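Here the complex is missing one protein chain, while the rest keep their positions.
Naming follows writing order (A and B), and every chain is counted from residue 1.
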Amino acid sequence: MQTIPVLLTVATLTFFLLRLAPGGPFDDEKVVSKEILAAINEHYGLDKPLLTQYFEYMGGLIKGDLGPSFKYPNRTVNELIAEAFPVSMELGFYSIMVALMLGLGIGLIASIRPNTVTDYVPSSLAMTGICLPTFVLGPLLILIFSIHLQWFNASGWHFQSDKILPALTLGGFYAAYIARLTRGGMLEILSQDFIRTARAKGASELRVVLFHALKGGVFPVISFLGPAVAGLIAGSFVIETIFHIPGLGRFFVQSAFNRDYTLVLGTVLFYSFLIIILNLVVDILLVLLNPKLKFES
Amino acid sequence: MPLLDVNDLTTYFHTRNGVVRAVDGVSFQVEKGETLGIVGESGSGKSVTCMSMLGLIPQPPGRIERGTANFDGTDLLHCSQKELQTIRGRRIAMIFQDPMTSLNPYLRIEDQLIEPLLIHGLADKKSARQQALAMLDAVGIQDAASRIRGYPHEFSGGMRQRVMIAMALITKPDVLIADEPTTALDVTVQAQILELIKKEQQELGTAVILITHDLGVVSGFCDRINVMYGGKIVESGSTSDIFYNPQHPYNRALQNSIPAMQAKGKELYTIPGMPPDMSRPSAGCSFAPRCEHATDLCTSEPPELQDIGQAHTTACLRVQRENLKP
Partner (left out) sequence: MDNASVNADTLPSPDQLEKGQSLWLDAWHRLYKNKMALAGAMFIGSMVLLCFIGPFFLEKSYSDQDLSQALKAPSAEYWLGTDHLGRDQFSRILFGGRISFLVALAATIVSLFIGVLYGTVSGYLGGKIDVLMMRIIDTLYALPFTIFVILLMVFAKDLGDSVETWLREGLGWDTDIALQWNLFLLFGAIGVVEWLTMARIVRGQVLNLRRQEFIEACQSLGLSTRRIIVRHMIPNVLGPVIVYTTLTIPAIMLLEAFLSFLGLGVQPPMSSWGLLIKDGAEQMEESSWMLLYPGVIFALTLFSLNFLGDGLRDALDPKTSKD
């Protein structure tokens, strides 16, 4: 499978991209004298030739060691990721739940009686969702619910109630996409001959939709889950920044700005790995759902 | 008292390009245990007629404009959705033309077979499974016990149609509507399927409405035949009457077109012209433009089905006025 070469490519590309950019992680420290800067650079091995650094890093990678963080003294990248990732995972989990439940629900309702009111209202809602990106929706929700109504905190990740707005924002956007995909998939299935057969057998509309059509209709949604997760990860950067959530996304953005090379590399690799695994899971799900595919794989 | 009594059934489709009069005032009856054949070309309205009765026409753009369809005391065209659902699959079953697409590819055969029994509360799951197995065997699927857990794509076209038949008859309905059941199948399989339907019908006493464009199919199978053209019934009678005593130019032309009936070495007879555009109704008889016996009368007056003796009706004006023997 392609995992290893992809990861290697990612690691190499990122490594050189970061290093080629002018400026090192410690150049901003204005208080530091030139000698101390040199000493720090030496301590972290930044004075060695680039290729040597590359091979040393790769060597460490194979052992699973992502190196020390440059900006957080005395902490390794592995530690930082282990600390921050669970937070992001929780956010991601809630967001997916929101996205799936809201999206499937709205999409299903819209597909039952196409081109009537029960279709137009949910479809328009979905369309609005797509056009309100997370960084617009987030602040808007904060404005309404935290500042005006004062129902929730505007930031932080301490209480359960803190988690509601971020999950809604991140999940809501994807809910819109899922709603549209569900509607499309269901309509496609509902126009097929075997649905007519089901009706001819005396099945109620509810049964037709849930028992006969659903399995095939959600197919595009499952296919979408792969890119959706990648999108959720990207979205987490913004959400964690807006709501001040101590997750991996925020670390990534900050470390990119700070030129904390190892942390950036570590997070990028981690994300790539995650995406690859998740895509695999989605592929497996797809095969399980469609009996015809089972045969071919 | 006929089992099914259809009166003036009219279904139009309101499309972007106009109103298509797919079924235009169709009336007929079906007796208990009888086999009725509905014969016509594509577009004659034969399928739409039966699908209208069961409410399987997409509405919009279709709409049942008028008519009644009395089945054992209930008017199918004017009853509630719930009532219709209790009749579909339970007392009137329908099988469709293309077995490749008519079965749900995502469900196992067994689940689809037991469904009619479960929906209508005729059996519990265990008993339903046993009946499904028996049914599958009865329709001639070899090795039914191991195949029943399979998926549709594992069956051939002929086998899928057998499954459809099993699925339709498992509730022992009063009427089976078979919409071109053999059209999508190989010739060798066609005969087998028809045999199967006949056998089941005799065993269960089910009435059968067989819709087809193939005269050969109805000749060995049906008691009575309705010939449809342009959304209307143009001739109706017993099978022998229709074949040996045609009383409508269209029917006569169809008989003439059967390749087996024609002299060897001569050019094959075809009906000149093309089927009518159902969105542009004509003033008179819809077959007139293609009829070699047409007169001015035929293009100006709309014909009605009329009895010409012994349960034989025709819609040809000239025949009705007795100045034509087609």
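Here, a residue touches a chain if its C-beta (ideal position, glycine included) is under 8 Å from a C-beta of that chain, and two chains touch if they have at least 3 such contacts.
Note that the coordinates shown come from a computational prediction; the quantities given were computed from them, not determined experimentally.
Across A:A82, A:C131 or A:L210, the residue that sits in touch with the chain not pictured is A:C131. In the complete assembly, the contact with the undisplayed chain comes from B:R16, out of B:R16, B:K82, B:K126 or B:K264. In the complete assembly, the contact with the undisplayed chain comes from B:T270, out of B:S80, B:S146, B:T188 or B:T270. One of B:E41, B:E65 or B:D111 touches the chain omitted from the figure, and that residue is B:E41.
The set of chain A residues touching the chain not shown comprises 2, 5-6, 9-10, 13-14, 17-18, 20-23, 115, 127-128, 130-133, 135-136, 138-140, 142-143, 147, 230, 233-234, 237-238, 241-242, 252-253, 256-257, 264, 268, 271-272, 275-276, 279.
Just so it is clear, only the chains that are shown with their structure count from here on.
Once the centre of each chain is set as its mean CA position, chain A and chain B turn out to be 54 Å apart. Contact residues of chain A toward chain B in the complex are 192-194, 196-204, 207, 212, 215-216, 289-292, 295. Every residue of chain B that touches chain A in the complex is listed here, in rising order: 54, 56, 85-90, 93-94, 96, 98, 101-107, 115-116, 119-120, 151, 153, 164, 167.
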